[in-house]
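Just one protein chain is left out here, and the rest sit where they should.
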Amino acid sequence: MNKRGRSRSTPPWPVAIPAIIALAFLVLPVLGLLIRAPWGRLIELLTSRTSLDALRLSLVTALSATVISIAIGLPLAWLLARAEFPGRRFARALVTVPLVLPPVVGGIALLLAFGRRGMVGQYLDSCCGITLPFSTPGVVVAETFVAMPFLIITVEGALRGLDTRLEDAAATLGASKWAVFRRVTLPLIGPSLIAGGVLTFARALGEFGATITFAGNLPGVTQTLPLAVYMGLEGDPDQAIALSLVLLLVSIAVLVGLRDRWLRTGVAS
Amino acid sequence: MRRPVILVVAAALALSACSSAGPSSTSPATSPATPGSAAAQGALTVFAASSLKEAFTAIGKAFEAANPGVSVTFNFGPSSTLATQIGAGAPADVFASASGKTMDTVAAAGLAPSRSNFATNSLEIATPPASSVAISSLADLAKPGVKVAVCQQAVPCGAGAQTLFTKNSVQIKPVTEEVDVKSVLAKVELGEVDAGIVYVTDVQAAGAKVVGVVIPADHNVTNKYPIAAIKGSANAATAQAFVAFVLSPAGQAALASAGFAAP
Partner (left out) sequence: MTGVVARVVLNRGDFTLDIEVAVAPGEVVAVLGPNGAGKSSLLRALCGLAAIDQGQIVIGDVVVDDPARDVFVDPARRRIGFVFQDYRLFPHLSVLDNVAFGPRSAGASGGKARDQARVWIDRFGLTDLAGRRPGEISGGQAQRVALARALAAQPHALLLDEPLAALDIATRQDVRAELRSHLRSFQGPTILVTHDPLDALVLADRVVVLESGRVTQAGTTAQIAQRPATSYVAQVMGLNLLRGQASAGLIALDDGGELHAPDHLLAGPALVAVRPTAISLHAHKPEGSARNVWAGHVTGVQPIGDRVRVTVSGAPSVVVDVTAGAVVELGLVAGSEVWLSTKATELEVYPG
């Protein structure tokens, strides 16, 4: 047996043992969820009024948050990557704040800005009778706040890594700035845009602290999946576990879908 | 609001040191140690309902003062969550909840062999100061456009609110069911809702931050608060001592000055 060949295939013990512990640490809770789940009653639990409300609400709000994140996040990402303007670095740092802010703090901040007596919220209330807290749009606002930075950062990275020389070539072929964006830039950052969108959706779906603080908790209106799980823990743990399985499934789907594309920038294929 | 409570407790301590009056207990099985007993020492973990925050913090300090060598740590939260945690093995020595029902959960797991009711609380409407919406009674909460916050149904104050509405035949649709009573209070203080159903003690503790609207006693709902030493606690003697302290005149005075009624 070739000693050199063996040492390359067998991992050394000082590395393997901690690695196995790390793996077990991450896998056991998930296994616990899967093994202790009430598989027999799953359908019944998931089709209860509370569950269906929470599922529908979560899907609608997370999708809305993702769409809004793309609609206003993509232009911001483009500006951050391409345009020169005073305070650009500051703006880029600000964009990452919701990523590190504890979600509950985010919720409080949203209240202070958009609550009924908030900085902006009070004008929304007095002029147009719009109050965001305790409403489904409020949930979308909370989810967008925590999830949009994912999209912006992913897309900005992709735009930076993009070869602008291709866009130059497109210009010489007669394409207007908008046509260049639509037919060259966008297809080339497509994979990153999708990855960013998926991450954003997953983050929005899982948001708890900001939602419950800003939007409150009302079944059918603001009680998203994570809130229903938390509330369910006291009254009906089985239902909470069943809903947790749904969230777990979504998380796994996201991982499988993205595979190793996490924050890949630049050209695909 | 807390300092007067501590003064009262200190005064009551001084008084009780001279008297041998026992606690008003519904269960004969407890053998309370009197304050100052050598048996009370070590670290004590007390799980208590959110509405007990101010009163129990003061009681904790007084207990530590009376029993040097004891340090009391509190975990305040919604009674139902605490009950679930204790059932799942959380290291609580004492549990004080806002309803018998949540204590039943713990007793059903065999973890609270004996309990005593130590206080009663009733509900009150809390409104933000300088609110544009005039609230003077429960019926006002049913008016269209009025935003009302209540606790989630699993929690004693949430169940209590539901009972309150049913008892008074009012159709009220809250805009949110908060995690615990302190969260409801927070929403009222921030002005995000026009009214919240909280406990009388919460309104008192919040002081000038909210304006309370009293609910007449015959329309109101009261909760009995039970307390129990948890079975299997590492510090059973101290736990029992704490329970006794809560039931003693010192503890009762502290609870009374926070707004609780006698059990």
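As written, the chain order gives the labels A and B, with residue 1 at the start of each chain.
Everything below uses one rule, namely that a contact is a pair of C-beta atoms (placed from the backbone, for glycine too) under 8 Å apart; a residue touches a chain by one contact, two chains touch by 3 or more.
Owing to the predicted nature of the structure, the values given are computational and were not obtained by experimental measurement.
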Among the chains presented, those that the missing one touches: A
Of A:I17, A:A179 or A:L255, the residue in touch with the unshown chain: A:A179
Residue, one of A:V95, A:A170 or A:L225, that touches the chain absent here: A:A170
Missing-chain contacts mapped onto chain A: 165-166, 168-177, 179, 183-184, 187-188, 267-269
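By our rule, only the chains that are shown with their structure count from here on.
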Of all residues in chain B, those that touch chain A in their complex: 78, 80-81, 83-84, 147, 149, 152-155, 174-179, 187, 190-193
Contact set on chain A toward chain B in their complex: 111, 115-117, 131, 133-134, 212, 216-219, 221-222, 230-231, 233-235, 237
